[in-house]
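For reference, the structure discussed in these notes is given below.
For this depiction, one protein chain was excluded, whereas all remaining protein chains were kept in their positions.
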């Protein structure tokens, strides 16, 4: 099943790449707001664009982060029952969830493409402040983000399906440990014993 | 069999008595066949999504303001009210009831995928500041919260403006992030408790009513109504609009009558005139957006000339 592994490596790689690229937007948000604060309090010249720019950065950042979170199994789920199931039982649940999820995301994708297209059609702009920036770029982020999360969830679906059907495959993610705890602070996390005890949710 | 209409206003629970009358009237006149379910500002969709939601049918009728969706409907800002646009309720009403204006609005909203049902009229829309204002000159050293069209006019006098959502006005004023705001009339300012930090209310005589509302409907849902039901809805909405305006007027008057909430003053006539003249730039900018806008602005100019303001 080498093609499965190649596909999973490629798909995980795509989400990883997106996550790493957009993670810089956090620094951009800090920068934009610091400029606003400095120009308002020290130069007495509030900017017109900082609030809306930081909001748009926020919106784009968080939307696009969804696929990265999914790739790192970071979407919070309740494991009280699910976690107690045997491996194939969990895989069965995942197949149900990610297949119905894919349908829902496909609907979402279609709606969001229309939403963005309509904004492009009238070259929509924001009317909150005098700055009046165009809104179609930020609205275009929605279908892109939904498309990316749909792609990643297809990879999750395939993983669950193969596990359920007892088809053997090499999961490139198998040896990754997802933890909320800073690895720098906790070198011991790298030995398997502790890792098993670490909650993997966020 | 009952038809239910989802009606979404941008306003909050403060107008509930008006809403209840509206709902009761519709129910009574239709013998219970027509019911209106009302949602307040932000409950189902954000105010700037009202047009979109109406055209898609997430809601059936929306009560909003053109400037919310001016990014999508070219005439939005003009019909919401440009500085210097009109100076009395009668004037505004006559303008919007006139055949050419009505046609333009109907056509613009049809293009945006909704049915234009009519207008409601706002009320006072003036400046509230922490320190007294005697002239435009006074404002040059103060930061004023204003939305885009007004901000542009103030900008031409080198008055610095900031945009903040209404919810942040109180804190921003009390801490000096801004020195004043143009957001509404005495009743709105009192409801936001702004009188605790800023008490100087300056009438600008720039625009009255300071904004107008628009009612729009989802075409499918609207056209499916019987003629009788359409008439009932149109009458009830007209009554709702009248009630709303009277409620605002009475509210503003009651704050004035209290006497100790705000100190009222009026911007010198000369300055008000200057504002109107400066506003022409904004009018022109709106006119440049589309052919339809140019036509509507032309009608607005004609009207202002007929009133002797230009």
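Just so it is clear, A and B label the chains in written order, and each chain counts residues from 1 on its own.
Here is the rule we go by: a contact is a pair of C-beta atoms (placed from the backbone, for glycine too) under 8 Å apart; a residue touches a chain by one contact, two chains touch by 3 or more.
Going forward, contacts and distances are computed from a predicted model.
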**Prompt:** Looking only at the UniProt record of the hidden chain, which name from "Response regulatory domain-containing protein", "3-methyl-2-oxobutanoate dehydrogenase (2-methylpropanoyl-transferring)", "TRAP transporter large permease protein" or "Phosphate-binding protein PstS" is the right one?
**Reply:** "TRAP transporter large permease protein"
**Request:** Out of A:30, A:45, A:123 or A:167, point to the residue that touches the absent chain in the complete complex.
**Result:** A:30
**Request:** Check each of A:45, A:107, A:121 or A:167 against the chain that is not shown and name the one that touches it.
**Result:** A:107
**Complete:** Contact with the hidden chain, among A:7, A:49 or A:115, goes to A:115
**Request:** Kindly note down the residues of chain B that lie in touch with the hidden chain.
**Result:** 2, 4, 6, 37, 39, 42-46, 49, 52-53, 56-59, 165, 167-168, 170-172, 174-175, 177, 218
**Message:** On chain A, where is the contact patch with the chain that was removed from view?
**Reply:** 19-20, 22-24, 26-27, 29-30, 33-34, 36-37, 51-52, 54-55, 57-63, 65-70, 72, 74-83, 85, 90, 93-94, 96-98, 100-101, 104, 107-108, 111-112, 115, 138-139, 141-142, 149, 179-186, 189, 194, 197-199, 201-202
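Throughout what follows, only the chains that are shown with their structure count from here on.
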**Fill in**
The distance between the C-alpha centres of chain A and chain B, rounded to whole Å, is 39
**Asked** Which bits of chain A are touching chain B when the two form their complex?
**Response** 40, 44-46, 48, 51, 115, 118-119, 122, 124-132, 135
**Asked** In the complex of these two chains, what residues of chain B are touching chain A?
**Response** 48, 52, 67-68, 70-72, 74, 76-77, 143, 147-148, 151-152, 155, 160-163, 177
